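Here the complex is missing a single protein chain, while all its other protein chains stay put.
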Amino acid sequence: MGYAIVQVLNALSFSALLLLTALGLSVVLSLMNFINLAHGSFYLLGSYIAVFWFASGAPWWLAFPVAFLATALAGALLERFPFRGFYARTHLMQVLLTYGLSVVFADLMRWGFGAQILSPELPEPLQGVVFLLDMPFPVYRLFLIGVGFFLAGILWVLLDRTLWGAVVRASVADRGMVETLGIDTRRVLSAVLVLSAGLGGVSGALGAGMLAAYPGLDEEVLILALVTVVVGGLGTFRGTVLSALVVGFALTFSKVWFPEFANVVAFSAMAVLLLLRPAGLVAPRLRQV
Amino acid sequence: MRDDAQPRLAATRRRLLVGAGVSTLLPLARPVLSQGARPLRIGMVTSLSGPFTALGESMRAGMQLLLSQSGNSMAGRSVEFLVEDDAARPEDGVRKARKLIGQDRVDVICGVISSGVALALRDVVTEAKVPTFLLGSANDLARKAASPYIVRPTKTNWMLGHTAARWAYDKVSKARVLTVGSDYAAGREYVGDFVQTFQQLGGRLGRQLWTPLGSADFGPLLTTIASERPDMVFGFFAGSDAVRFLRQWKEYRLAGRIPLVGPGAFFDQEDVLPAVGDAALGAVNAFNQSPTAPASANFNRAYMAAGKPLPGEFSTNGYVCGQTIKAVLERVEGDLSDWEKARAALFAEPVDTAFGRIPFDPRNGQAILDIHVNEVRRSADGKMINTVVHTYESVRDPGPDA
Amino acid sequence: MSAVLEVSGVSKRFGAFRALTDVTFDVREGETLGLIGPNGAGKTTLFNIITGFLRPDAGGLHYGGEAIDHLSPERRVSRGMVRTFQKSMVFPELTVRENIAMAARQRAGVGLRWGGAQRRLGAAEARVHQLIGDSGLRRSGGERMSDLSYGEQRIVDLLISLALEPRLLLLDEPTAGLAQEEAERLLQIVRHHDARTSVVLIAHDIDIVFGACDRIAVLNLGQVLCCGTPEVVRADASVRAAYLGALADS
Partner (left out) sequence: MVAVAGLSAAALLAGEFHLRFLAEILIIGTAVMSLDLLVGFGGLVSLGHAALFGAAAYAAAVAAQHLGGNLLFILGTGIAMGAAVAALMGAVIVRTSSLFLLILTLLLGQIVWEIVFHWRDVTGGADGLRGLPPLSFGPWVLSSARPLFLLAGLLALAALWLAHSFVDAPLGRALIGSREQPIRMSALGYSIPRIRFLTMLVAGAIAGAAGALYPFVNLYIGPQSVHWTLSATMIIMLVIGGVGSLWGAFLGSAVYLAIQTYISAYTDRWQLFVGLIFVLTVLLLPNGLAGGLRRLASRMRRRRAQQA
């Protein structure tokens, strides 16, 4: 019983991690229809920041806002050039540009932070463990679950339930209309991209305790995030949350039941899912003609 | 075999690409001098991108340290050192080796981390008859893939798996031993060799778990291990997998409750231990390398003086590889033209290295090594250190007999 | 005169929105049927259902006396049911000739060939030449589509459909955005094409519809208000109230 509960919690904590990595990607995709494959780089940058911040002795919880601000700044610079010119381009061109940038950033980060695996010393309050019916479960993972779904909740309120969110969505749907209201849509789009980059950084800071930080992690995280967003159905926030749970449980329980073939089983499950629902779990209704 | 019709085409392209500054490396740019005065060209193939980047950088640093200590000369010949990146991809590694042989005309090839690259190189260097000091650790390199042109100044996976089983059976647990391994060639060999020896000694095993290479989350696996309540766990992971496994091993409070044993690469001093805090404290590993082994002391000092951390396996490997090359050259007075003779000279007498005094097995060119049992202990200044608690002397791979 | 297409009791909802409710009418052989109605009346949805791009929630379609509800869009095309779209849907990167040939080859049954069938391919090419020549376009056919004016693009768009030699041609606002003269030329091409082809024409321009159509169906809020000759429709009080009146007022 304790075993089953902890395995479910394991799945939930991994889902939370997936959700964290996917949120930023999902936000730009759903609101701006922009694919940012450099998202993994934001994540990894956030992880490195957390590693050094935790080691510095400054108040540990500040690591998260710092990671957010630093990557948001990087996002703001990239937004000016070259992202801005690619919002209206095809998905293919966006994929190529941002993937190319991620290759550049990967090597720059390796240059700056070295090739060694770095892993943060977790702050004291997160090092604990709880025993559920005699089975151990780390406090840090409970923290991840909490923060992951909390952040998703905040974003949902911010983007779906506030005027600001309505403006963002309207800016994408009908740019001209919003501009006649005296709103600078370019700044709205910049703000979304900066938010997304910051989310990437803060999720990197949060996830560093689980995934560590090393060259190549950016790509691994990107793939996980991309699979999550796509399985969820492009451009829906609800879909991303649902999909993080589905993918997280699929990956975790394939490890529980078929550890040796975990990847094959999980990949096949996701492929079948995409076959059955070719537009993802939650497909936005689009008029074709 | 070496093609003497060196292409002009390529030489100009290279010049275009890299400018005149490196033209000293151009093979045609220098007149052919007498054998003794011609510089010795050593080409290293190692991973400077891809998953083994950190290890490759360490290996290169180890070799460079030896070269600078020797004043960039061996047995009176000056040495030119060329490094090529294999990105841990065999196809790339082979191409780079062919470049070193065909274009740069190296006298010696060394290096390699990935077993796949090492095995792929085997036929290339054998066909080209280039003396090669190969550092991958797949068992086959000392067995089916052994070659008269290959010398192996490092361990095979069997040497560690086998020794770990002897120690585990004698000192840790004779039954209810669970194994967990990264599901790729090295993991299969380490765990397989451990299981074989352990069962031959009469030990009884519990579950055997495998997990895909590159796992982000070991939570499900660790929960399974916790529910199995084994008396001991033998495991192998490398690089980022090792770091994550060990950290999560501690987070799930298995550290200190279940003895953990593995081959040394799982607890590498340079690559893994600095990244896991005290998560590996008390874990035991069988390893040909240990910073506390007496033979390694001089190397440790010199390596750290160069601003590096306490050395791990691959920096030591790079250094030992250089020591071996140097020993061969000194025994034949710098003349490698007769490799048969040089090889016989190497096998005739052990070589003193940072791994200790190593004799080479004439059947396969494989080093016969002392294998240490290291326990991860806390040093006076709080660092985690692989500390020798026992040494199995002269462990010899079964080689072609296996 | 027998019916080519019978639409009986077709309904379609999108969530809470009733796009079509119990729509019934027919299209007769050789006639031109106008389909008018205000924005959002369901005209394009109806086209999508007829051509198989959407499935109706209720009701059915008969084409040439045969139920076709189970047929994919491609199968319906192969039986001579051809449509155009509200916006111009040409292949901008290809030449005019290649645009039309895409349809002509499909009509000749060689759309997916790779090698062989030279004779049929040649016939398709000839057909393309003929269509371009008959259209009155002053173009050789070698120009890239994206270099053409909008009016010319719409004409090529129509020629693509005609190259399929349709039995039933569904035109979704083919004249929208065209100058009077261009619109008339386009309709002329349709009329001169083949007397046996039935045409369903959606258009906003009432003059065009009343001038060009044998019969007219009026759609409002997803329902057919009235269907008959231009005179009958003009006289219908409900149409006047719902549609014509509104237009006249504005």
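Read from first to last, the chains carry the letters A, B and C; within each, the first residue is number 1.
The working rule: contacts are C-beta pairs under 8 Å (C-beta built on N, C-alpha and C of every residue); 3 or more make two chains touch, one makes a residue touch a chain.
All of these numbers come straight from a predicted model, not from anything done at the bench.
Colleague: Touch partners of the unshown chain, restricted to the chains that are shown, please.
Modeller: Touched by the chain not displayed, across the whole complex: A, B, C.
Colleague: Where the complex has a chain not shown, which of A:11, A:188, A:230 or A:282 is the residue touching it?
Modeller: Touches the omitted chain: A:230.
Colleague: Among C:103, C:128, C:148 or C:201, which one touches the chain that has been omitted from the display?
Modeller: The one listed residue touching the chain not shown is C:103.
Colleague: Pick out which of C:89, C:176 or C:221 touches the chain that's been left out of the picture.
Modeller: Spelled out, the listed residue whose C-beta touches the missing chain is C:89.
Colleague: Which of A:77, A:93 or A:130 touches the chain that is not shown?
Modeller: A:93
Colleague: Which parts of subunit A are in contact with the chain that was left out?
Modeller: Spelled out for subunit A, the touching residues are 35, 82, 91-93, 95-97, 99-108, 111, 223, 226-227, 230-231, 234, 260-261, 263-264, 267-268, 270-271, 274-275, 278-280, 288-289.
Colleague: Can you name the residues of subunit C that touch the chain not displayed here?
Modeller: Missing-chain contacts on subunit C: residues 51, 53, 72-74, 77-78, 82-85, 89-94, 98, 101-103, 105-106, 110-115, 121, 160, 164.
Colleague: Considering the entire assembly, which residues of subunit B contact the chain that has been omitted?
Modeller: 3, 5-10, 13-14, 17-18, 22, 48-49, 82-85, 87-92, 94-96, 98-99, 101-103, 115-116, 119-120, 122-124, 138, 140, 145, 183-186, 188, 212-213
Going forward, only the chains that are shown with their structure count from here on.
Colleague: What is the identifier of the chain with the smallest separation between its Cα mean and the overall Cα mean?
Modeller: Of the chains present, the most centrally placed is A.
Colleague: Counting in whole Å, what is the centre-to-centre distance of subunit A and subunit B, each centre being its mean C-alpha position?
Modeller: Distance between chain centres: 37 Å.
Colleague: Taking each chain's centre as the mean position of its Cα atoms, how many Å separate subunit A from subunit C?
Modeller: 46
Colleague: Going by the touch rule set out above, which residues of subunit C reach two or more other chains?
Modeller: None at all.
Colleague: Within the complex, which stretch of subunit B touches subunit A?
Modeller: So the residues of subunit B in touch with subunit A come to 50-51, 53-54, 57, 183, 209-212, 214-217, 219-221, 223-224, 226-227, 239-240, 243-244, 247-248, 251-254, 271-272, 274-277.
Colleague: Taking the complex as given, what residues does subunit A use to touch subunit B?
Modeller: Listed in rising order, the residues of subunit A that touch subunit B are 3, 6-7, 10-11, 13-14, 17, 110, 114-119, 121, 127, 129, 135-138, 140-141, 209-212, 214-217, 220, 224, 251-253, 255-256, 259-260, 262-263.
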